[in-house]
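Here the complex is missing one protein chain, while the rest keep their positions.
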Amino acid sequence: MGANTARLLSFQILARMIDVRQITKSTKEGVPILKGISFTVTKGEFVGILGPSGAGKTLTMRCLNGLTRPTSGEVLFTDHEHNLVNLTHARGRELRKARRQIGVIFQGFNLVKRLSAIDNVMIGQLGRINLLRSLVYGFTDDEARQALAVLEHLNVAHLAHRPVGSLSGGEQQRVAIARAIYQQPAVMLADEPIANLDPTNARKIMQILTPLAKEMPIIGVFHQPDLVMEFCTRIIALKEGVVVRDGDSKMTRSELVDLYGAELSEIEASQRILQPA
Amino acid sequence: MKQDTPWTYSGYRRRQTLRIWTIALVIGFCAYWAGVSCKVDVDALRTGLPKGIDFLGYLFPPDWTAFADMAMPALETILLAFLATIFGAFLSLFFGLAAASNIAPRWLRNLSRFLLATERSLPEIVILLLLISALGLGPFPGVIAMAFGCIGMLGRLFSDAIEEINPATLESIESVGARRWQVITYGVLPQVLPSLLANTIFRFEVNIRLSVLLGAVGAGGIGFQLYYSFQTLQYQRATTAILITLLLVFVSERLSDYVRKKLTLDARL
Partner (left out) sequence: MNVSLDKQYLPSERYKRHAAYLAVLAVVIIGLCSYFKFEPLLFISDFHYMADLVVEMTPPNFEVLWRKEKIFASILQTLSMAFLGTLAGGAVAMGLAFLAARNTTPHPAVGAVIRTLLAIERVIPSLVILLLFLIAVGLGPFAGMLSLAVGTIGMFGKLFANAIEGAEKEPIDAVHSVGASKLQVIRYAVIPQVLPSFIANLFYAFDINLRAAIGLGVFGGAGVGYEISMAMRLVRYRDALALICFTILLVFAVEKLSDWLRSRALGQDLLK
């Protein structure tokens, strides 16, 4: 292999922010859940992961952030400084360093309910600030101003000092997204960011995420094929732990029927509510 | 076997009666032997009770002049309880964290739970006796004894509160690359603070009561005044001490009830 090809290869690797290679995961009893999932995500993509319940979507997402370790295979992540991190093997300091650059929006928001919204946003940078300062002192005024600016961007600045537990689902979701943005990650993972939201809010969240994807790739798990087709640039379909489709953001109805089976009628029923009358 | 005999009301009644009688007999048997061991003496009670009621006469009127002497010991008791509560709550927090399954590794959790259970089985007065043997009489061993006495109860309550935290919340803080101590400071402490405070204030009330008992052994404060007055047969002076103690206990109880009610209202998030 010539030096040129090597450079070319390394460039290609760099373009891939997330490189998932044949990951598998089994339960303690040995029942396989993920059966060899591979895909790569590059800059500028807004990837929607679709699939019926139990397909392994959430578990895949957890593997992407090192919260769950796959049984085999590996997840490679390229950070801002073009360091290649193997999330499957990273531990301690290395894992924390990688996680700083991976923003996660969790399914149940998972915010600290008793802290104010702005404090929750500032938690996004805990990985970066000095440990001693974070334990003894806390956040600086500048950090608070930046966090407020992000909240303002998401139209929830007026809630900044309310405890998160007293906010509605849509408001909490915005705070969770604000936290992920404030974290300034290289890639953002979103696990059902619009589940349990009403149609208007769901659409608004998608409208917030779309421009963000231009700066950092977003990988999201969704249950709403129509919104995914409208906003995402690419759809990966999972079924029973394998990737059954990986391509553009257009899926025909027959493809959806193949993917979801009987579940499709439920999803369509909920979508009918989603359609503005 | 059981399916063979059909359920009848009379059979049910018979079994029920039999069971109640068995329980009653066992309790009665235990009570009898406990009575022997305790030297229960109904005659002594019959002759003693009038004596005791007569004695109440000696307690009155309270020695109002002693109030001035007792003000400082009363303050000392409050301070003793206060210092012990703060110190004990601080220690308990670490034990609580170490005994919470979602924070500490398994071996540490089991070890801490074991230590906490051991401490709970050890009455404060025994700790005080030990400390007095080592450090001599005085308020200082009292504070330490009460502080250690807190750990068993508060540590357990704290760790229970901490274990109730949604693990997903902690995971989400970990997901930004935070260290364990940062997770504790930003994820755990804010969530458990109200219950922490409520329990600590309840323990303050307990410590006020305790400090009376411990004071009598030699930890100073109003408890010592009370016991000393009794021992030196200054009963009217003792009444003053009792009244002050009642006031302390009553006020601390009201205070802790009030604050806890406020905190639980806040905690409904």
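Read from first to last, the chains carry the letters A and B; within each, the first residue is number 1.
Operating definition for what follows: a contact is a pair of C-beta atoms (placed from the backbone, for glycine too) under 8 Å apart; a residue touches a chain by one contact, two chains touch by 3 or more.
On a predicted model such as this, the values are computed, not experimentally measured, just so you know.
*Asks:* Using the definition of touch stated at the top, determine which of A:Ile33, A:Leu95 or A:Ala144 touches the missing chain.
*Replies:* Looking across A:Ile33, A:Leu95 or A:Ala144, the contact with the absent chain belongs to A:Ala144.
*Asks:* Could you tell me which of B:Thr118, B:Thr232 or B:Thr264 touches the chain that is not displayed?
*Replies:* B:Thr118
*Asks:* Spell out, residue by residue, where the missing chain touches chain B.
*Replies:* Touching the chain left out of view, chain B contributes residues 27, 30-31, 33-35, 37-41, 44-45, 48-49, 51-52, 55-56, 76, 79, 83, 86, 117-118, 120-126, 129-135, 139-140, 143-144, 209, 212-213, 216-217, 223, 226-227, 230, 242, 245-246, 249-250, 253.
*Asks:* Using the touch rule from the top, list residues of chain A that touch the missing partner.
*Replies:* Residues of chain A in touch with the missing chain: 118, 137-141, 143-145, 148-149, 152, 157, 160-161.
Heads up, the rule we're going with is that only the chains that are shown with their structure count from here on.
*Asks:* Averaging over Cα atoms per chain, report the distance between chain A and chain B in Å.
*Replies:* Between these chains, centre-to-centre, one finds 48 Å.
*Asks:* What part of chain B is in contact with chain A in the complex they form?
*Replies:* Contacts found on chain B: 166, 168-169, 171-179, 181-182, 185-187, 190-191, 193-194, 269.
*Asks:* Provide the residue numbers of chain A that touch chain B in the complex, in ascending order.
*Replies:* Where chain A meets chain B, its residues are 65, 67, 95-100, 102-104, 106, 108, 110-115, 119, 123-128, 131, 134-135, 163, 165-166, 179, 183.
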